[in-house]
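Handing you a structure now.
Shown here: the complex without one of its protein chains, the others still in place.
Up next is chain A:
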Amino acid sequence: MSDHASQPGPEAPEGRTARREWPLWEVFIRGQHGMSHRHVGSLHAPDAERAMRAARDVYTRRHEGVSIWVVPSVQITASAPSEKGPMFDPADSKTYRHPTFFDIPDDVGAM
């Protein structure tokens, strides 16, 4: 078990550059109400198990959640803010795409 970064130790002799950081994880919590996990923030941890524990301690102290997901941040592919226009503007003024004109049958359950 020597392949993961060690815990940041006391003052490294050569200054901050010698310090190895734990990888970053994104945390998703499913709250008391609703079915979806929502992004709540991120944290550093050496592995998934420890990330889960840390997420519990950092993000659910006030009974915010009933379920936690942790995902390595490097696994997330994000859209580029500079391409915001072409990505999202075409959806403007197309209200007919909103399903607000339909009654949802009870059988469908939670949506």
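FYI, a contact is a pair of C-beta atoms (placed from the backbone, for glycine too) under 8 Å apart; a residue touches a chain by one contact, two chains touch by 3 or more; residues count from 1.
As a convention for this text, contacts and distances are computed from a predicted model.
**Student:** Using the UniProt record as the reference, specify the protein name of the hidden chain from among "Peptidoglycan glycosyltransferase", "Ring-1,2-phenylacetyl-CoA epoxidase subunit PaaC", "ABC transporter, ATP-binding protein" or "Glycosyl transferase family 2".
**Tutor:** Per the UniProt record, the undisplayed chain of the complex is "Ring-1,2-phenylacetyl-CoA epoxidase subunit PaaC".
**Student:** At which residues does chain A meet the chain that is not included here?
**Tutor:** Considering the whole complex, chain A reaches the absent chain at 1-2, 6-9, 22, 43-46, 49-50, 53-54, 57-58, 61.
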